[in-house]
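A protein chain is absent from this complex, but the other protein chains hold their places.
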């Protein structure tokens, strides 16, 4: 797709300087952009590149004062970064809106109900009684199990697997290879030391505006639902166990893991590779540092923890600081012991 | 599927109270169950819900004494939870037994041998000389490489990838996206600092009654086999490296990782996100806490470790307790130093 400077300027309600007919067909960073690309200048650190860039169009801040002549056509907006991001969003929307219809071969059960403009990529499997609402794109090689419902304007990227009976809201974005609704890890120990599977007959409910990263796994509940609430954002390779609840607008970084039945509040931030044990509660706004091991509930809203096992953020940092000096600390104790021994001995001597 | 109270009562050898004709078609937790659902009461904490639930049928303990009238038809059994779990198992068996036959399109090599009642989902690939025994279900979008053998009554969930020459026993359950038999991570360092791949020509052997979680990866051996023994249960996103052995009825929680050639005994329990280095032995019944980093063999059966690097469980907990007070400990040392300095100075003065 090609766009003229005039079109972009109108889209952003910007002010045009230079040729209105200049065209671009892709995007580039200001230090790398080539002819035919659109770029932006937001960070003053990159200012020099504005005068050397080969980009054809540059978005800049309204109030920016040019120090020399520039090659690109300029579009001035209130905030150049926001304007550029808006443009990217619009561009991606246009690209994905072109995806429509059912590619062949695909497998769609007769009892499945798909809105007219849904996209189903080749080699995707849509099971019995599946419902998919308008504007949703299901990319190739995906598996949508029986009785799954998917809301409007979702993106199901390639190779996503959604087990039977799970429910997705609107504007849900699931990245490639993610697994939604696999069995919770529940086994009853038997007297002979073996384990017997506890059937997992609940489901996973994903509310609106949730993003799920690539190869993340979310297990179905034993009974009831594992729930990811509105606006939560999950990165790649995350493990969410059965019956977990993730609150609204909670953000979880890559490779973190949440054990069974733990309830996470709203606006919580969980760092990468952090782990949470099962059956605990995390209050709203809590911050869990990367690689933390959270073994008990965080009841105080907006509190922060770090470390494994995790402790209060500030005092854990202090302990970690001392930890780095432990050998010196031990030496100081040895020196004290020598001195005190000397004092004790002298006391004995002088006491005689 | 619909079931009557009479049918369920017979199935569980239970005692019926109320209308034998009441029907249910799904399951629910006692605090949430709706009309047409079956529920159970096992935990006395939930007793009150028995008198308010909208469930149509409830399974309760033989000896439970009703305090008021109840709406649902009751089925009394020795242990309500066990009865309910039995029912779930039977139900899931019935649902999956309906899956039979080869969905189209699928790719099945002419040299593959599949038992009559095997299910192969659409877009599954079955390579040359593959053998699949009776009752096994292979869900859509799965890849079964050349010469793989799969025993009876296995569940291969959607998008599982099994590389060539791997062997699965009976009643093996592999969840979506798991990869069995990818190359072990073996590279020989070259003089110029680059690495040369060491061919990985072994396989993976998975014995009977093993469960493998979603997106878990199990690498093939360099030579010989990576082995997961009878009844072992592996959660999601686990890494098992080449030539590892996992013992009978060993349980590994999500995101744990086991490095190459490590041998894990029987009935071992490994917590989530734990890591084991390569070439070590873990004795039977060992317990490895979540997020532990095990860097040497555990030779004592039924011993336990925690921490990274992992140490004996009890003494590590003690060290962790002191760690939390390290800043205070340092302060105590400072105070001691001040006092001892004072004593030393006074001694000098009085000694003069």
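Think of it as A and B in the order they're written, each chain with its own count starting at 1.
In this text, a residue touches a chain if its C-beta (ideal position, glycine included) is under 8 Å from a C-beta of that chain, and two chains touch if they have at least 3 such contacts.
Not measured: the values here are computed from a predicted model.
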item	value
Absent-chain contact - pick from A:54, A:267 or A:315	A:267
Sole contact to the chain not displayed, among A:3, A:119 or A:139	A:139
Which of B:3, B:84 or B:323 contacts the chain that the document leaves out	B:323
Hidden partner chain, touching residue among A:75, A:172, A:214 or A:298	A:214
Absent-chain interface as seen on subunit B, which is shown	105, 107, 123, 125, 141-143, 145, 159, 161, 163, 177, 179, 182-183, 185, 187-188, 193-195, 197-199, 201, 215, 217, 219, 223-224, 237, 239, 241, 255, 257, 259, 273, 275, 277, 293, 308-309, 311, 315-316, 318-319, 321-323, 329, 332-333, 336, 339-340, 343, 346
Interface with the unshown chain - residue positions in subunit A	27-29, 32, 85, 88-89, 91-92, 103, 105, 121-123, 139-141, 157-159, 173, 175-177, 209, 211, 213-215, 231, 233, 235-237, 248-249, 251, 253-255, 266-267, 272-273, 290-291, 308, 320, 323-327, 329-330, 333, 336-337, 340, 343-344, 347
